[in-house]
Each structure stands twice: as structure tokens, then as C-alpha cells.
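With one protein chain withheld, the remaining protein chains of the complex are depicted in position.
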Amino acid sequence: MAVDANRAKEIIAKRIAMELKDGQLVNLGIGLPTLVANYIPDGVNVVLQSENGMVGMGPTPEEGKEDKYITNAGGQLVTIQPIGAFFDTAMSFSLIRGGHVDVTVLGALEVDQEGNLSNWIIPGKLVPGMGGAMDLVTGAKKVIVAMQHTAKGELKIKKRCELPLTAKGQVDMIVSELGVMAVTAEGLVLKEIHRDTTVEEVISLTEAELIIDDNIKVMEI
Amino acid sequence: MAVDANRAKEIIAKRIAMELKDGQLVNLGIGLPTLVANYIPDGVNVVLQSENGMVGMGPTPEEGKEDKYITNAGGQLVTIQPIGAFFDTAMSFSLIRGGHVDVTVLGALEVDQEGNLSNWIIPGKLVPGMGGAMDLVTGAKKVIVAMQHTAKGELKIKKRCELPLTAKGQVDMIVSELGVMAVTAEGLVLKEIHRDTTVEEVISLTEAELIIDDNIKVMEI
Amino acid sequence: MNKIVDYAGIKPLLKDGMTMMIGGFLGCGTPEGLIDLIIELELKELTIIGNDTSFVDRGIGRLVANGNVKQVIVSHIGTNPESGKRMTEGTMAVELSPQGTLIERIRAGGSGLGGVITPTGVGTIVEEGKNKILLAGREYLIEMPLRADVALVYASTADTFGNCYYRGTTKNFNPIIALAADTVIVEAETVVAAGEINPEVIMTPGVLVDYVVKGEY
Partner (left out) sequence: MNKIVDYAGIKPLLKDGMTMMIGGFLGCGTPEGLIDLIIELELKELTIIGNDTSFVDRGIGRLVANGNVKQVIVSHIGTNPESGKRMTEGTMAVELSPQGTLIERIRAGGSGLGGVITPTGVGTIVEEGKNKILLAGREYLIEMPLRADVALVYASTADTFGNCYYRGTTKNFNPIIALAADTVIVEAETVVAAGEINPEVIMTPGVLVDYVVKGEY
């Protein structure tokens, strides 16, 4: 299965959107995770958090209606929905660390079969910093990694992360354009695959040991 | 020197009021310390804190202007001044523990020459609880004990407190109707006495070892 | 998502033996209608976490006087003679926690922090049985987080989504306990449609709230 990056991202975002339930508090990381907001099913109203200090984040403002003092965690102008509230960063992380965020979706440089995640530093090359990611991955009830299955041919779903970790053993689910994997006590379970790939292809593109679910399904996207 | 309780309290409150400086954040305990507010000199504007969640506490409301949702730490109806603000108890104790309260004035069951204070429990007899007193005594920049020098003939200014402590070594100053004492590294120094008493009388009514200040003064009240 | 229920809808949520956090400071900012409900339900063996046991005829004080309470974790019981009496008789346990420590323990419980490192209580009987730690040359107590099964919150205004505004000194423990319980029930003096409270004055975002009941006080 060969798809371009945009199509891969769409598949991933669509599938993750199906995980969200009405009323949940959700934090979407910058980049690919942000796309999830575009595919939330009708009738499912989630509350988006922006960790700089808002719940009930709405979409980009219409032209002429921008407010430079309403921004998201990426520094972009956004809006607030009628159910929303503003607060300071301490309260924001009380929500995050305190387990009040139902789902967080983040990108990854590497993720492994024990639920470890690396997404904040490549020593000597790229040191953006962890921002709120460490708290989010540690504190959110459900941690979903949104990532393309491989990057420039490199396998990113590892037996064990080699890059410095963002958090240890906190990832619950990995969604790539090829499939859906769940981190369990037994190991990393392949639960779903895309209709255009095969279990064999997924295994060949995954360094981690994959347990194939007895009831493996095709991703419904 | 024999004065009744009301006169004693007036002397104490007047003298402590002279310690307050313009702009200070001050927390006055329930009872005698509250009286200090009546004697603050003209031109000195202090900000009163009520630890349930207010700075800028004003006096008792006029009849007909009561607001049942503006109360002090004693549960009484009060008012808020134009410079005031409301907040939750966590913020209130960030101010207290964080050293932002310039002066706290509290009563005592016992106080001693090492600056220890007991004012929250008489085991087996009276167990009101410490409320905010432990945090106030630990956190405020200056701790002033406001107390009648003796209680029913019992000496309350001790060599060492016998009752359970409110805080260890935090008291800076003791003001009674007989005098003003400062807790120093050398010990408890008698700095001022009331014009109607003598150093000898103060010593005889004090269990603690008193160091008599070379420049001992008469209380200016 | 409409979280509005009536008092009858709250009844199944409140059970014997529960640990409950209740807002208020000497009764100011306590949800008295929910207190009524507990008395009506004749709940037993409750553990109550709040600032104080108020007065005999007000707030948490009524639960103490009515015998619903097995244990209180509070900073002060001095305004309610029933609390002292029951403590002395041995019919109610009292854990006294300094006010600033108590509110931080609740905040820690609601914020995923493992404890509170405070200088308050060092050198007093409050330190008995607790871990002490020396940091940057000063001694501190490690006080443990508090959580509850249910938080009973009073709000001046709540919207149908559960966003809460607290007026005056009713704030006290209310926005903090709303972080630290498995189920959060708000009794609001006024209930409005979602979006009618200015997002700048909301201290408890609705995502923390499970139920809102219109107060009858």
C-alpha cells in the first residue's frame, strides 16, 4: 500500500476521530493530530483543550473576526465556543496531569511495543523541548499516537525506543495509515488494518513484535 | 498595673496598629487581633486579608447593605474595598505561605522566649483546630502575638510552651497591655513597657527570661 | 450535553459510606439543598472533607449534628459544639489539617500531584506519622493528596454544560474540590444556558462537572 503523506494523514485523522466520544475533553497535538478535529462524526461533541489556557477551543476565526488574545498552543489565532472557558497554565495542567483530559493525540518520532513514546528530542540534532507533551502523555486517560507508519523508509514502531522518552509506558493506541495497534499487557496487538494493505505488509514495516488480534478487522474509514 | 480586659485589649490593639505601614498586606486573627483595625493611624492604608478568600476587606456592612456571600474568616458579613479582590482558598494560602502577607496578628494560649506559639488546642479540653493559623504563623513575614499578659493569674509568656505548638520559632513580637517584647537570637527582649507598670512588675508576671533593652521605652499609645 | 437534573435525580448518586468533599467556609458557599438531601436519605458513615464543620444549623454542621458522619477531615471544628462532643465521645473521628495544607492536598489530588511539600506544621504535632524532607536547607512535611467519591459544589451561577461562576467569598473550596472527586455535583443558585457565563469568570469548566441542580435556597 503506497499513499502520499496527505492521504496517509487523512486516513489516520479519520480513524482517530472515530475514537472520540460525546462530551470528552480532548487535547490534540500540533500538526497531524490537529487534523482529527476535521473528521469528528456528527452528533459527537468533544471539548477541545488548548494547554496554554482554554477549553472549548473553536476553529480558526473568520477574516476580520480575529482576536489576537485568543490563541492556541501553537500560537495561532483561534476562537472559543459557547461552552468554553479561559484559565491560567497552572489550571490547564491540573486538568492534564489530574486525569481530566479523556484523550490526547500526539505525534511520535518513535513509539514502542511497551507503550513508550519519543517525540521531543533528537540529541545533537533537534531539541525543540517537550512543551506540554510529557504532562499530557503522563496525565491523559487515553494516549493515542498519530503517526505515519514509517518515515523515509525508517521503521518508527520499535521493539524499544532509542531516542529519549517523552513518557514511559503511557501509550494506549497507535494509529497509522496501515492500521490500528493497541498496547496491552501481552504486547502490541494489531487490531485493524487498512483495506489496501495486508497483515504481512504491516509486520514487514514494523520493528516491534506484533500480536495479531484473533478478530482483526478492516479500518472503517 | 490593674486594668480590665477591655482596657487591656484597647492598649494592645492601639500599640499593634502602630506597627503597620502603608501598603502592607495584613491578616488579623479573630477576637482581639480584629480590634487592631480600629486604631490604624490616619494616612496608613493597609490591605486586610481574610483567608477564606479576599484581600481589601472592609468593615461590617451598613444595615440593609449586607451581602450574604461576602464573609470573613469568622463567618461574619463584611464588605470589600475598591482595591479588593476575591479568590479561592488555594490562592489565599499561596499569599499566606508564600510570604506575601506582611504582618499577621494572632492571639495566644501560650507563647515562649524562643518564639514558639500555642493557640489552637488544649488536649482533652478544647480542640477547635488550627484553621489557617499554622500557615499564617509559618508564612507571614512578621508575626505579632496580641495577648493579655496573664490569664486568670496564669503566666502565659513562658520559658517553653507546654501546649502543642502552632508553629516553631516563628513569633517576632509579643504585645500585651504591659509591654512590647521582641523575639531575638539572644532571647526575649523587653523593648517597651506601659507607663503605668514597672520593669519589675513585668518580670514578675512573665515566666520567660526577659532581657531588658538598654533603650527600653514607654509604649506610645 | 445537558447536565441539569433535579434533586430526585441526585438521590441515586449519594450512598452510605461515601467520601464527600463539600464546599463552603463556615457555611458560606455550601450547597444546602444537597445537605438536605443527605439528611433526607439518612445516609450513614460518611467521610466529609471540607474546611470546617460550620455551625450546628448550617452546612456540614447539620450533617455532623444529624449523625450522618463517621469522619471529618477539616481545619477547624470550633464553631460547632456537636463536633467536639462527638469527637470526645468517640462517635466521630476528626482529622485536623492546616487550612493551607488541606486545600493543597485537595488540589494535589485533583491535579495528579503525588503530595504537598509544605513548611506548615514542622515542629508541631501535625508532623506526627508523616514523611519529612530537607530541601534547599529547610525542613518540610510531605502531606498526602485527598480525593473523594463525590464533590458537592455550590455555584452562584452554572450553565447547562456545568461551567461555574462563584461570587464573592463563596469561591473558597468550591473550584478546588471540583477537581478532586470521581463525581462532581453542582448546586447552583442560578442556572443559565450554555454560553451565557463570560468565559473569563468561569472558575470551574463544565468538563469537570457531571450534574447541575438548581438550588432551592
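A, B and C are the chain letters, set down in written order, and residue numbers restart from 1 in every chain.
We adopt the following convention: a contact is a pair of C-beta atoms (placed from the backbone, for glycine too) under 8 Å apart; a residue touches a chain by one contact, two chains touch by 3 or more.
Because the structure is predicted, anything quoted here is derived from the model rather than measured.
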item	value
Which displayed chains the unshown chain touches	A, B, C
Residue among A:96, A:193 or A:210 that touches the chain left out of view	A:96
Sole residue of C:67, C:81, C:115 or C:195 that reaches the chain not shown, by the stated touch rule	C:115
Residues belonging to chain A that touch the chain removed from view	50-54, 67-75, 80, 86-90, 92-93, 96-97, 126-135, 138-139, 164-169
Touching residues on chain C - with respect to the absent chain	104, 108, 112-119, 133, 135-136, 138, 140, 142, 144, 165, 167-168, 200-201
Residues belonging to chain B that touch the chain removed from view	22-23, 25, 45, 47, 55-56, 80-87, 93-100, 138-139
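Everything that follows uses one rule, which is that only the chains that are shown with their structure count from here on.
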item	value
Relative to chain B, chain with the most remote C-alpha centre	A
Chain occupying the most central position, where position means C-alpha average	C
CA centroid of chain B to CA centroid of chain C, Å	29
Separation of mean Cα positions, chain C and chain A [Å, integer]	35
Where chain A and chain B are represented by their mean Cα positions, the distance between them in whole Å	55
Touching two or more other chains - residues of chain B	none
For chain C, residues that touch 2 or more chains besides their own	107, 203
